[in-house]
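One chain of protein is taken out of this complex; the other chains stay put.
The first chain written gets the first letter, and so on, giving A, B and C; residue counts start at 1 in each chain.
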Amino acid sequence: MIRVTDLNIEFFDHERPETVVYDFDLTLHEGEIVGLVGESGSGKSMSALAIAGLLSRKDMKKRGEILFEGVNLLDCDRKTLRKFQGNEIGMIFQEPMTSLNPVKKIGWQVEEALRLHTDLSKEERKKRAIEMLQKVELHEPERVYEQYPHELSGGMRQRVMIAAAMICDPKILIADEPTTALDVTIQEQIVALLKRINQEKKTAILFISHDLSLVHQLCERVLVMKGGYVVENGSADEIFYHPKEEYTKKLIAAIPKVVRKTEKDS
Amino acid sequence: MNWKKIRKNKNFIAGSILTGIMLLLILAGCFYTPYNPNTMDPSAKFAGVSLKHLMGCDNFGRDIFSRVLSGSRTTLIVAAGTVLIGVVFGILIGALTGYYGGVLDEVLMRINDAVFAFPSILLALLFISLLGSGKYHVIIALGIAFVPSFARIVRSEFIRNKNMDYVKSAKLQGAGDFRIMFVHILPNTMTVLLSAIMIGFNNAVLAEAGMSFLGIGVQPPDASLGRMLSEAQSFLFSAPMYALFPGLTIILLVLGFGLLSDGLKNE
Amino acid sequence: MRYAGKKILTMCVTLFAVTLFVFLAFHMISGDPVTSMLGTQATPERAEALREELGLNDPVLVQYGRWAAGFLKGDMGTSYSYRMPVSEMIVDKLPVTITMTLMAFVWMILIAIPVGLYAAKHEGGVVDRIITVVNQIIMAVPPFFAGILITFVFGMIFRLFTPGGYVSYQVNTGKFVGYLFFPSLAIALPKAAMAIKLLRSSVISELKLDYVRTAYSRGNSKRSVLYRHVLKNAMIPVITFLGMALSDMIAGSIIIEQVFGIPGLGRILLTSISNRDYPVVMAVIVCIATLVLVVNMIVDVIYGLVDPRISVE
Partner (left out) sequence: MTENILEVTDLQVSYPVSRKTPFEKKKSIQVLKDISFTMKRGEILGLVGESGSGKTTLARSILQMIPYEGTIIRNTVQPQMVFQDPYGSLNPSQRIAWILEEPLRLKGGLSKEERVQKVKTMLQRVGLEEKILERFPRELSGGQRQRIAIAAALMLEPELLIADEPVSALDVTIQAQILALLKEIQKEMNLSILFISHDLRVVYEMCDHVLIMQLGQIRESGDVEEVYFHHKDPYTGKLLKAAGIETA
């Protein structure tokens, strides 16, 4: 459905050009959940932002192709790109705290994509927004609709982000470390929610995380990145249990194992 | 600070050069002025700009260049005194209220806010009408008017810092309150404080000039840029240069400090 | 609403503190008015009788109460030098100061908001750089020097107005406002430059925040990100500044009045300071202080309306 070939991203932020993503390839099929794993500075977020069409800085050079419904998102004009953003491609971010506009009501933010991409009337938009808030398992959606971001907890905010990203039924959802800032139990709920959305709507999800064990729980396919390169690419089980690359092995070894010590000792 | 960063900081460079030149000229003016700033020479009344009189002469035939030099010195002394009072008391109040919080903070900050809400010129006018005019009264009046703005800045920096983990570890290591305040936290407020000091200089220069312009600031025989401007206003049509030079001097002084302040902020 | 009430209460408390301070300060320095009133005819008995009559033997706080109550009723005492009620003098001049300051405020907004937004939108472009440099210079111009320059350029060279040709609002309101056109510009220019700089940097720093990225990810155009998302957030610090600028301009009008020969509150204040006409000085300072506090209170309330995080606290 979306095919990324040979994506290269270069920066001119400092005096010398600095490449942050090299030869990135990815194909995402309908209804699939793909994980993108790496440590900080591995280029995973950069690649995700590029796919979402959110890298537009002047000091940046991009090469390659991101093909979605026959259009190359990397070099199409902004207007075409905007038609996809929020409509066909939704995105959620790591910090639900700062990713919502602090001075706008939740309802306004959730229905924004509808306002931009459809001709629905105000009432219809509100109806859809409240339905969506209900779907992401927020209690009292009517109340939340009228609230401001600072009145919600971190987990609730991330649900609002998901509702806003999913309101136009996008074909792809890009989730950039959506659970890193949350507690484990909340994290589990959000992951379950993403899984359910994926199953119900056949939305393809690109899940970016530094947490290999979390990615293993959620994803079918995994890409491991390091220093801008994809070092390993395969099914989640394969990578988690039989890693081929040295770096992947190191990553897995760094996760503390919970194995009975009696067994370990013997 | 490293040199590479400074070289890129255009505001800082421009500000340093401008302020440097102005300060050098004013310093030189302390030891030598082409003429005595107060000597009148009827033959040179309204003399134009020439090599003899770099900025011409005023209505009494006094050399404007010499008067500008001596006036800027007065202005700078007043500004420095004002900022000194503001910074010293501002740091004390800001550090104590920010660090300890509680009732002391509530009370002092209420007063502070009340004073802060007042335009400094109005406050200075109030003090002048109580104390009478003159250089030292201006310094005290403006100094008091400037304390709240510094206290606010220092206080918010202290509040930001006191909750940081490095302060907690210093406490655990056994550092006392005063050591934490002035050895651990204060250096961390320097960037913000220096930038505020530069802005303070600016406001002090402008306020002093404004008060002298109104005739309630520095009194003769001290020359003052503001007073020169108010005298020059009467002769604006016949001798526009008389107003231009003191005015330009104020602009250059303020511009220099303003650029420095911006440069320090970006540091 | 609760928040607004709180702010009004704070304002009243501050106003009380300020007036008390002003009263006590002048009470201390003004010495004994009885001696100067009786002059050579002073005998201890007559002085004592007059003191009793004027209530000068009461405790200071009672005297303050009487003064404050009189003030509220519009009785601000009698001017020593003009021998007329202070309230009449002030009521006559207050509209001048208020009109001029409001005009300056409008100038500031009209200049600052469009230019600041334009500069932020085209950050790093040629126009933005020119604006930044010009701005930096204008900020350094003292308002009274701006006034002198304007007098010279527009008054003497282009002859667009007659310096010193002030017309009272009681005579001709149109000409009165016309004359204030340039003085208010002189007050507004340096403040407008500061507002431009603040708005520009506020918008630019808001544009770097996460919620802007979210807005783009929903398909917003640059324009709608700026106007529908960023502007309201970016205005929060600017509103604080505009409020402070307005109170500064009220005070700054004192100086500009001198430059353009406008007989407003500033003129009375200055003559009374040099004449040691304390009832007038006190009244003018309290009036200006009240104006400033009301402005601050209004700004606080607007602030609470714009930023939902404030009103909840």
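Things worth noting here:
Going forward, contacts are C-beta pairs under 8 Å (C-beta built on N, C-alpha and C of every residue); 3 or more make two chains touch, one makes a residue touch a chain.
Computed from a predicted structure; not experimentally measured.
Just so you know, the chain we are not showing touches A, B across the whole complex.
Listed residues B:Gly48, B:Gly132 or B:Pro187: the one in touch with the omitted chain is B:Pro187. Taking the whole complex into account, chain B touches the unshown chain at residues 164-166, 168-175, 179, 184, 187-188, 190.
Those residues of chain A that touch the chain absent from the view are 39-40, 183-188, 210, 212-214, 216-217, 250-251, 253-258, 260-262.
Operating definition for what follows: only the chains that are shown with their structure count from here on.
Taking the definition of touch as given, a chain qualifies here only if it contacts chain A and chain C alike; none does. Centroid to centroid, with C-alpha atoms defining each point, chain A and chain B lie 52 Å apart. With centres taken as mean Cα positions, chain C sits 22 Å from chain B.
Those residues of chain A that touch chain C in the shared complex are 49, 52, 54, 78, 82-87, 89-91, 93, 95, 98-104, 112-113, 116-117, 148, 150-151, 161, 164-165. Contact residues of chain C toward chain A in the complex are 209-211, 213-221, 224, 229, 232-233, 236, 306-309, 312.
Listing the residues of chain B that touch chain C in their complex gives 110-111, 113-114, 117-119, 121-122, 125-126, 128-130, 202, 206, 209-210, 213-216, 226, 229-230, 232-233, 236-237, 240, 243, 247, 250-255, 258-259, 262.
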